[in-house]
Every structure is written in C-alpha cells, then in structure tokens.
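Could you have a look at this structure, given as structure tokens, before my questions?
All protein chains but one are shown at their positions in the complex.
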Amino acid sequence: MKAAIIGITGYTGLELLRLMNKHPFLEIGGLYSHSYAEQNLDDVYFYLKNLVKDNQLIKEFDAKEIMADNDLVFFATPSGVSKDQAQIFLEANFPVIDLSGDYRLKGASEYEKWYKSSASHKDYLGKVNYQVADLAHLGTKSIKNSSYISNPGCYATATILALTPLVKEKLIDLSSIIVDGKSGLSGAGKKLTETSHYVTASENMTLYKVHEHQHIPEIIQYLKNWDNDLQALHFTTSLIPVKRGIFITAYAKVKKGVTESDLQQAFENIYAEKYFVRLQEQGRLPELRQVTASNFCDLGLSLNNDTGVVTVVAVIDNLVKGAAGQAIQNYNLWAGIDEKLGLEDIPLFP
Amino acid sequence: MKAAIIGITGYTGLELLRLMNKHPFLEIGGLYSHSYAEQNLDDVYFYLKNLVKDNQLIKEFDAKEIMADNDLVFFATPSGVSKDQAQIFLEANFPVIDLSGDYRLKGASEYEKWYKSSASHKDYLGKVNYQVADLAHLGTKSIKNSSYISNPGCYATATILALTPLVKEKLIDLSSIIVDGKSGLSGAGKKLTETSHYVTASENMTLYKVHEHQHIPEIIQYLKNWDNDLQALHFTTSLIPVKRGIFITAYAKVKKGVTESDLQQAFENIYAEKYFVRLQEQGRLPELRQVTASNFCDLGLSLNNDTGVVTVVAVIDNLVKGAAGQAIQNYNLWAGIDEKLGLEDIPLFP
Amino acid sequence: MKAAIIGITGYTGLELLRLMNKHPFLEIGGLYSHSYAEQNLDDVYFYLKNLVKDNQLIKEFDAKEIMADNDLVFFATPSGVSKDQAQIFLEANFPVIDLSGDYRLKGASEYEKWYKSSASHKDYLGKVNYQVADLAHLGTKSIKNSSYISNPGCYATATILALTPLVKEKLIDLSSIIVDGKSGLSGAGKKLTETSHYVTASENMTLYKVHEHQHIPEIIQYLKNWDNDLQALHFTTSLIPVKRGIFITAYAKVKKGVTESDLQQAFENIYAEKYFVRLQEQGRLPELRQVTASNFCDLGLSLNNDTGVVTVVAVIDNLVKGAAGQAIQNYNLWAGIDEKLGLEDIPLFP
Partner (left out) sequence: MKAAIIGITGYTGLELLRLMNKHPFLEIGGLYSHSYAEQNLDDVYFYLKNLVKDNQLIKEFDAKEIMADNDLVFFATPSGVSKDQAQIFLEANFPVIDLSGDYRLKGASEYEKWYKSSASHKDYLGKVNYQVADLAHLGTKSIKNSSYISNPGCYATATILALTPLVKEKLIDLSSIIVDGKSGLSGAGKKLTETSHYVTASENMTLYKVHEHQHIPEIIQYLKNWDNDLQALHFTTSLIPVKRGIFITAYAKVKKGVTESDLQQAFENIYAEKYFVRLQEQGRLPELRQVTASNFCDLGLSLNNDTGVVTVVAVIDNLVKGAAGQAIQNYNLWAGIDEKLGLEDIPLFP
C-alpha cells in the first residue's frame, strides 16, 4: 500500500519515513509540507541521500492528488491543521491515520477548552476511532472498520499504558492518582523557542503547562472506558535534557489489602501476550534508554507498604511508540497484518 | 577562623574549598584525604593552580593535628567515615560541621535500618544539632550553642523547604504527600559505576533506590517538628542527565477550602525575609538552572482546582545549597555573622 | 549462515547483535563473554527482551564448540584477546571477522610499539586480510579468498576514507597532513574510568593519547598502498560529550595548481558509486548527527585559497561504520552478496 505523509519535515513526519522504510508492505507515496514545498527531499535532508528516491519532491498539500495517488494518508502535522485538511478524507472515507491532536477528543467543547481553538465539526469527530495500539485487544472499539484513526499523544500513550491495569481492575483510589511526566526536547517539536535553545535546555529541567497539558483530557476520556468514576487527573509535564524519550512516574494509593503481587498480576493479565509492552520483574523499574528508537513501552511497578502508594514507571520513545511507531502499528492492526511488521528493531543501545 | 576539610578530594570537599575561597573570615586550614594523602593539591587538581597555596599538601587524617592547627572542621566524607572519626571531636567539643549522613538521624536503629550499617554511639548522636539553615529562624534548636552541626542531605534540604509551610500550617492531608525527586549525576558522587558512565547516563533517566533512599528518614524526622502525625513519606529519586542540581516536585491534597492564595501566603510567612529562599509569584514555577552554582533554593507552587492537589517545585544546586553552601551558611549562623558571607554569587547563567 | 559473537557484552558486541537482527542471511549463533558467562542474555540486558530467543545463554569461550555450531565468528573483544584466542581459527581456516586491533598491523614490532604488548605470531599475521570495506573495490587485496578479515579501527576508517582520494591522486603535500579527530564516549568502551564518568565528560572536551593512538600505524600502513612516501601522520584524538560518533577534520596543503574542483573530482572518482560513502556538494561539510546509527561515512571538503590548505570532514557512527556495521559489510563482501544487506537503515534523525 502506498501512503502519503502530510507534514513530512516535522520530527514525526521524518520518523514515519524512517520506519516506513523498514516496512515490507507500506510504500512511501506523496510527501507534503507547506514550508518546504517544491524542494527535493534529499536536498533539504542530506541524511536521506541514497535512502529515498532521487528527486523525490516535497509538495504542497492537495487532497485530491493524495487520494488519486495513494491508498492511505498519515497526518504528521501540528495541532490545528488536520481539523480542516482532513475533512475531505473523512467525507470520502479515505483511510487516514492522524498523529496530531485534532481528532482525539470526542467532544468539541473539550477540544476548545484544552486546545484553545475551535474544533472540527461534530459529525467528523463522531467518525473517528482513537486507538491505543497496545490496548486494541481489549476491544473498546474495533480498529478494522474505521477509516479515520486518531493516534494517541506521546504522554497519553505512556500514561494510559501505565494506568489501565490499575483502573480497569479497580485496584487504586481514583482520586489519588498523580502522574509526573518528563519529556525530551523533540517532544516539543522543531519550533524555535527560548525553551528549546541548547543553552537553555542543557543542564536544566523545567515544569511547563501546569495543569494545562492538552494530553490530560484524552487520558481521562480513555480511562473512563474502564471506570467512569474517574473525573480528573493530576498530571504534570517537565522537560529533561534528552533528545528523545518520555519517562512517566505514576503514583496512586492502592485499595486496602492489595499487594504488590496483585498489582503485578494485573499488569500481566493485560500485557503478558503483548509484544510491544514489556513488563519488568516485580520490584524492578525500567530506565529511559532501554526503548530508544524502538516501539516498546517498558513498564515496572513497586508498592511502598509504608505509604500504600504504588509507583509505576513507563518509558517510551516519544517519536516511535509516542507517534510514528504507534501509527505504523495502528496501520498494521487496521490492515489486519502482524502488528510487528516494520517495528522489530532492537533499541539503540548504548 | 581556620577550617580543616576532611574528604577534600570528593565533590563536596572541593566545593567547600571553592566557596571558602570567597569567604571573608574563613581560612583554609588542613586538607585531608586518604586516597590522595601526601600529594600537593594543585598537582592533583590543576584547575586550582594559582588559586591555592603552592605545595599545599593533602594529608592523612589526624584528629589531634587537626584540633591543634584549626578552629573548625568540615567532614565532607562518604557515609560511614565520620561516625568513627568524629567521635574524638565530639568528646572534645571541637566544632564540627558534618556534611555526611552519619549523624543526621537521632535514633541509632533508624540509622541502621536506612544506612544498613551500625550507628555511632547514642551519647554522640544526642549531642548533634541537625540544622536546615534556611529554617534556623523557626528555632527548633538553637545553632549557636552546638559544637556539632549535622548538615542536611541534598534531597532532604529541597524537600524540607518545599513541604515545611504546608505541614507547619496544616494545609494538606499528610497521608497524601508524594515527592518526585530528580538529581544530577554529581549527587551520586565520584564513584565509578555503570550508572555514572557517560554512555549510560546521557540521553537517559533512571529511578533508583525506590523507597529506600536514606534521605527519607531525615525528612520525616524534621517534618515531625511541625506535625507529629506524619508517619511516612512517599519519596522517589531519579537521575537526570545534568551535572549539578536537584529538582523536587512535591504533591499533596490540600484540605477543604484551602486556596492557592492561602498556600502562597504560607510560603511567604516563612520565607519572605529569607535571602536564600526565593519564592516565585503565584502560579509560576522555577527551572533548575536558575540556581546553578549558587546557594539559593527557589520555590514555586500551583494548585489544581480539579484535583485538589498542590504542586510545589523546589530547585537547588546539590553541591551548594545541598551540601557545601549550606555548610558555610550553617557556619555563618553558628558564628553569629551574616548568613550571606561568602555566598553572594550570582548563579551561573546561562 | 550462523555467526558467533565473542565479546557479546561490550558496546561493539551488542551493536553486532543489533545489526545482525536485521540481516536476511546472518543468523545469531553462540554468544560468548567471560564476565557474563552462564547468564541469559535478556536477563543481563532487559532491552533485548522479546527480541532475542528466551534463555539464550551467554557462554564461556570454547573454540571447538564455536566451530562445531557456527559458520563464522566475530571477535568483538578488547585488544589483547583475539591474538591468542583466534589462533585456532586461523589454523583451521575457520572464517573470522575480527573487530579488535590485534591483527591490524602486519609487523609484529609495529604492534608491540603501539599496543605495548607482544603480538601474535607472524605466520598468523601473514594470513590476515585488513579490509576497509568502502575501498574494497580498489582492490588492494581480494576479500573473497580470505578466511580472517581484520576490521579497521573507528578513527582509522574515517581518516582513511577522508585521505585516500588525496593521497592516491597525489594532490597534496604528504608531510603537511594534520588530522584532528574527535570521538564520542562509546569509542572508549564500557570500562569505568574517571574520564568516562558523566560528571567529567559532560560539558567537557579532552585531547588524549597525544601522538600515541594505536590507530595511527594502521592508517599509515593502509595509505602507503597509495603512496609509499608517506612516513608519518600527525593525528590527534579528542573526546567530545556525545555517546556515538567520530568527527574527523583532516588538513593538508594542496599541490600547486590544484583547485577545489580537482579535489572534489578526486573524491567522486573513488566514491561516486559507493552507497555507504556520501559526498556532499562542493563547499558543504557534513555534521555528525547525519550518520547516527547508520553505516554511512559522509564526506565534505573545502579549499582555502588564502592558505592553500584543504579541509576534509568525515563523519561516522563509531559503533556502526567504525565497528559492527563495517564488519557486517565486510561479511557481505566476503560472502559475495549485496554489501547493503542488513545495513539499509535511515540514520536516527533527529
């Protein structure tokens, strides 16, 4: 199948290209970007020399051309782009996997509150299928019959994978959940800001968007599948001086009588058969680098008997599992092929 | 006054030297280290050339010589050294500021539980004055009449400064406190381990010593001054790829009716007059680099009305406020001189 | 073909594993390491979970077992190991690709001078084929009939690729060559030293092994293929705070009348058809990250008409092109299959 990428020159667009290059069935189709339109891809990015077709042109967005020349389209655009540009695909039921946040929230008013911008039309929002690839087997909504898949946010992916076993099996006090999230700089995108300047970011750590991160509502919306009593989530986001990676530390009070083994068992119940979610042995926690450049989410937990609080650590590569890798995995699930295709690389280690 | 440094070649020993060099009244006396004994300081550390006396010899520990030649001694040694070596100073009431953990816990059994090693004798432990310099004005125990001051740990300093206003003014549910601490690599000392190898630590983050960090009991012990109901503390420690710095994110449920202004006011009540604790405006949080190489602890807080949880961020330089700087400040307080002496540098920025 | 890896737990051993995993014809055979013998690979390295066979045991070296169970062996051991352990393979003409320095120098006395240790026997040294994979087409010695291939060092690879066109086409004054090499920390291996401690290496740069780097003689030995007048080489090596990568800046006076176009043409003559050597356009120089995690060597040059000096920049990933990647490429050449097999990944970017 031939797939177009819209937003090829952003970090997630380039990562899609990197991963599609390894995929046995996905072929790179049209590449679209407003800022670099009419330039050759390997002139803009010399690192792609010899790896993509010579003279592969970056083009200005054109929905009809995309549908004529491709079987599928990935949106790797910043917030606010696909809500308009994707409507024509939604109307045509043309397959889309959208890596942006534009269609993640079911409610238009939720979108408007968190994204501070008007939402797409509710008819379109209603056609969208939000899929956490590694939880697709739990069957909240079948991926196969959708034509528009909304790919989760990077923080949301790691947080949902860390909390689902606890919430679903009702092992914790919902009002006690605290999520302390840390992200590398690529999570903030290519935009040039004082925050992303090397001199600012190196030897530094910053907490940002306190209580306002736009991934909060999609986490709550998803977890309500397992327990509708969940109303709010205390979730903070920080920048740490790494290029890639999300490190989630989630805390919650366990219910009376719950043991560490119970917790471990809850994770095993859900993830034992999942290739891309690797559960550490009881009491051991993952480190960030063990998933770099891979599609894995590694999880570990530890219960503190003095405080009754469980600590869950989840690590992912924000550009792979948190974006392009999960998008490919969602494609595989949607296409009914092995979810591992194109994603079997060993993490880059050291 | 002439001060000896025991453990001159560790990170905190060298940092003491750097800061004493700026102090108007403290003079560098004998320098002691087992591993580098009988070598000249500026032969071992060329970066000190022209800044310390030529031929300043590093010597093997000798308590009598130290007392004969100096007015004061700083222990900048790893855990397990001062519990034996300091006993002779304790008996002689010779002034000591101990930066290590050996005398921080009042109870021998507490020490043995957390440090996994036998404690000093309880008669000695009883003579020790644990002082959080920026809270000395609250007067739990007068610093001036002590001859043995135990300097708080780096994580403990930042955590205690972040939590004291909340605990003292009874604004939070004690059982809900979660502290997510992050430290730079110098916090783990000079020891060569796989964890501290550049290739491991760079582009990585790790959570370590889960529920077992030896700073937990000193935090609880101190906070019980303000509310004896505090029994346990959920406290995690992580390594982030920076050289210096501790970034504490503390969370707690506020009591019913408590507003963000109440919280901010509680911090102002305690810190408004404190030079070294800088409180951000309501709703703004500090970043790590704004205290690098300085003795400041910067604090900020934010209340999430959806979750009822307050987030407090505290940042310090672990080698200054978290070790050598606070030791100098404690010296200043003990000597009855201006606490700022020798510590008025502008942070290294950028 | 089944290949054993000796020294599986070093950086280059693990990198071989990572790359062999992508290879269509190479199968991972026995894995050997003295320090981790009798442990399961994915117990030692959780990041390999689900990616290697469960219970794949790391074993103690056993030459006979290796020959019985495998078709080929890679030595990814530190200096001083294969000179003894490989002799039995040499005698049996069992195929070996040796990533260490033990068999790179033809002369035993050269080895002893630079490695400060006794060399292997000259009969063995004589059977070895030193192969710079991207220059194999120039035919100094056919790779196909060798059973023992010595893989070049990381600095040597980048330097030889940067200098060969200049030396071979006699465009420069040989006595004027200066090579300023910089390496990331993984180049120094897993060994724990003060130099490799994060606190030492971060925000630092160091020049080390001045005039004594053991890659100097293999560069000279190789370049003498093109001009026997080359007697010495001024070559310095530095550590920069990155995990992976070698950045070579080579300088030389060009002969009278030589233009930048002549120089560019010389590089094109040699590399135009080479997939893994990518030549930048005239006057443009590569940056380090454009080859990360890939088998490319990117080259650029610039002639300064005021000084008559050409600057050539070569960048490689030291663990791929500088070690494991080139070893796989040499395997492909030796086996007579497409040199690209298993090595077609897009660099990790950003």
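The letters A, B and C name the chains in turn, as written, and every chain counts its residues from 1.
By definition in this document, a residue touches a chain if its C-beta (ideal position, glycine included) is under 8 Å from a C-beta of that chain, and two chains touch if they have at least 3 such contacts.
Just so we're clear, the structure is a prediction, and the values are computed from it rather than from any experiment.
Enquirer: Please pick, from B:102, B:169 or B:298, the residue that touches the omitted chain in the full complex.
Expert: B:298
Enquirer: Decide which residue listed in C:6, C:135 or C:199 touches the omitted chain of the complex.
Expert: Touching the chain that is not displayed is residue C:199.
Enquirer: Name every residue on chain C in touch with the hidden partner chain.
Expert: Chain C touches the missing chain through residues 175-176, 178, 180, 182, 184, 199-200, 203-207, 210-211, 231-234, 236, 238, 240-245, 247, 249, 251, 283, 285, 287-289, 292, 302, 304, 306-307, 309, 311, 313, 315, 350.
Enquirer: In the complete complex, the non-displayed chain touches which residues of chain A?
Expert: Counting over the whole complex, chain A touches the hidden chain at residues 11, 185-186, 190, 192-194, 196-203, 241-243.
Enquirer: Touching the missing chain, which residues of chain B?
Expert: Residues 11, 14, 17-18, 21-22, 45-51, 186, 203, 243-244, 275, 278, 280, 286, 289-291, 293, 296, 298, 344-350 of chain B touch the chain absent from view.
Basically, only the chains that are shown with their structure count from here on.
Enquirer: Ranking chain pairs by contacts, what comes out on top?
Expert: Highest contact count among chain pairs: A-B.
Enquirer: Could you say which chain's mean Cα position falls nearest to the mean Cα position of the entire protein shown?
Expert: Nearest to the common C-alpha centre lies chain A.
Enquirer: From the mean C-alpha coordinate of chain A to that of chain C, what's the distance rounded to whole Å?
Expert: Each chain's C-alpha centroid was found; their separation is 37 Å.
Enquirer: Do you know which chain A residues sit against two or more other chains?
Expert: In chain A, the residues touching two or more other chains are 203, 243-244, 289, 350.
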